[in-house]
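Sharing a structure here in structure tokens format.
With one protein chain removed, the remaining protein chains of the complex are shown where they sit.
Chain IDs A and B follow the sequence of writing; residue 1 opens each chain.
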Amino acid sequence: MDNILEVRDLNISLLENNSTIVKDVSFDVGRGKVLGIIGESGSGKTLTCKAMLKLLNEKVFGVRGKVKLNGADILNMDDKQSRAFIGKDISMIMQNPMTAFDPMMKVGNHIVETLKAHTSLSKKQAYAVGMRVLEKMNLQRVAEIMNSYPHTLSGGMLQRVMIAIALMLKPRVIVADEATTALDVKNQAIILDEFQKMRDSGIGLLVVTHDFGVIGKVADEVLVMKGGEIIERGTVHQIFYNPRTEYTKELLEARFLVDEVNYA
Amino acid sequence: MVKKILKNKQAVLGLLMILVIAFIAIFAPFIAVNHPEEIDPAEKFAEASLKYPLGTDQLGRCIFSRLIYGARYSLGIAVPVLFILAVVSILTGTISAYIGGGFDRVFTVICDIFMSFPPLLVVLSLVGALGQGIFNIMVAAVFSMWVWFAKVVRSYVLLEKKKGYIIAAKIAGCSDIKIIALHIIPNILPSLLVYFSTGIAGMMLMISGFSFLGLGIEAGVPEWGAMLSSGKAYLYSRPLLLIYPGICILFTAAGFNLFGEALRDIVSPEEV
Partner (left out) sequence: MLGYISNRIMGLIIVLIGVTVLAFIFSNISSVDPAEAFARRNILNPTPEQIEEIREEMGLNLPVYRQYFNWLQGVLRGELGTSLLTRNPVRVDLAEKIPATLSIVGLASFWIIIITVPLSVLSAVNKDSFFDHTLRIVTTFGISIPNFWLGFILLVAFAIMLPIFSVVDYGSLKSLILPSLTIAIPMASSSIRLLRATILENMKKDFVTYAKARGISKNKIIWQHVLKNSLPPMITVFCQYLGYMIAGSAIVEAVFSWPGIGSHLVSAIIARDLPTINGCLLIIAVIFVFFNLLADILNSAINPKMLSEAGEV
């Protein structure tokens, strides 16, 4: 088996009233494969992502199940151990680049801080690595970007910085949670391009979105989530041309309707 | 909202404490065992007894009865002041924010000037100018704090004004007065209530501080701050003279603080 990420029976509940909000979610992501998760807001897809990287507040949410990264179950490790994996072997691209960065910290220091958390590089070395990874993302004037505060950069630029940070520690899996939603069409195309490159380099990619366009362009397989459960799964071709559930059909129709309006 | 208050333990506790003080203030003549200003020269610094439940002070006055009557001063000053403050600040703050433009700018500058003085300082100087007396200290308290309240009201109104329903009401042809009275004020009232109820404790502390300094309330009046002030000479020999009135102030202020903060949690609950 070539699965680098295996999620088994992931259950998320609200501790307050013990209600289950994500139920029995299981899936695999293979090397160089792209798995898309699609669903409306409130379907539990973002919670699933966050739970995988242990980002949910333990006092509010109860998380059960297994999240295996190359066989190691990071979900049930203690925080100190799992922190070595999170951000390094499994990294995340967040939904809103404008709010994901600490407004009072320069962009370069975000990079340095992340590198220092996972490697033994000195501050100077980390800074140099930061410049290089930004250059690889085809960003211009990287020294200036490194020295800027987040609010002075555009959303598209920050999103590319975030991708650079996600890639720089050579992860096995990247989770992209609505990574294109907040961007304009041009920047969306750039990001989707990056996804293709990641996949070509053998990284497993989990793309969470409500946009079938994104799924159609990058995904190999698709999960459809509704009300905290996976209600349908299959290849992109199956889901697009032969959906089995009414819900998926409706989602697809809604998508084409939007497109017709847009192109009219 | 009333249901939510009754469900909140902290709010109920605070409310009970306030009610206890209010009850004592209203029925003071029935609760007090002696007249608060009656002097018994033969019974100076008497120990606690049936006749004097908490003993007597340096002039032989019944401490218990003085404490009971003190509740009247504490509430009797703070509550009317707060009421006047609320009326003045809601009027000025709302009008300034609603009219906007140059009027609002002038109002803001006036606020800034007033706010360059800590409220305590304004009261100090006004009491100095107007002279002693409960009425004067009330005037001074209103004068020193109205800008702080008005500015809060103004910022709430500014936020509310931008909301869709106000614009909709304008387009629908509602008159300005109607919009202010029927839409804006009812909507910001809960937030204001929180602000005012937490402000009342601070005001009581300030006023008792003044009578402690010997400003505002005439000597001999059974006000808690004044009692502390006259008791301070006996700090070493009779510390109880200081401890009792202090506990009364603490109890009342804590009641209002507990209630006000619980109210804030209810009106704007912390999200998880």
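Rule of thumb we're sticking to: a contact is a pair of C-beta atoms (placed from the backbone, for glycine too) under 8 Å apart; a residue touches a chain by one contact, two chains touch by 3 or more.
Nothing here was measured: the structure is a model prediction, and the numbers come from that model.
S.K.: Using the definition of touch stated at the top, determine which of A:R8, A:R31 or A:H118 touches the missing chain.
M.R.: Among A:R8, A:R31 or A:H118, only A:H118 touches the chain that is not shown.
S.K.: Touching the left-out chain: which of A:F101, A:Y127 or A:F212?
M.R.: Within the whole complex, the residue contacting the unshown chain is A:F101.
S.K.: Please identify which residue in B:I21, B:L54, B:A97 or B:V127 touches the non-displayed chain.
M.R.: B:V127
S.K.: Which parts of chain B face the unshown chain closely enough to count as touching?
M.R.: 109-110, 112-114, 116-118, 120-122, 124-131, 201, 205, 208-209, 212-215, 225, 228, 232, 235-236, 239, 242-243, 245-246, 249-250, 253-254, 256-258, 261, 270-271
S.K.: Tell me, which residues in chain A touch the chain that this view leaves out?
M.R.: 50, 53-55, 59, 79, 83-88, 91-92, 94, 96, 99-105, 110, 113-114, 117-118, 149, 151-152, 162, 165
Going forward, only the chains that are shown with their structure count from here on.
S.K.: Between chain A and chain B, what distance separates the C-alpha centroids? Give it in angstrom.
M.R.: Taking the mean C-alpha position of each chain, the two centres sit 53 Å apart.
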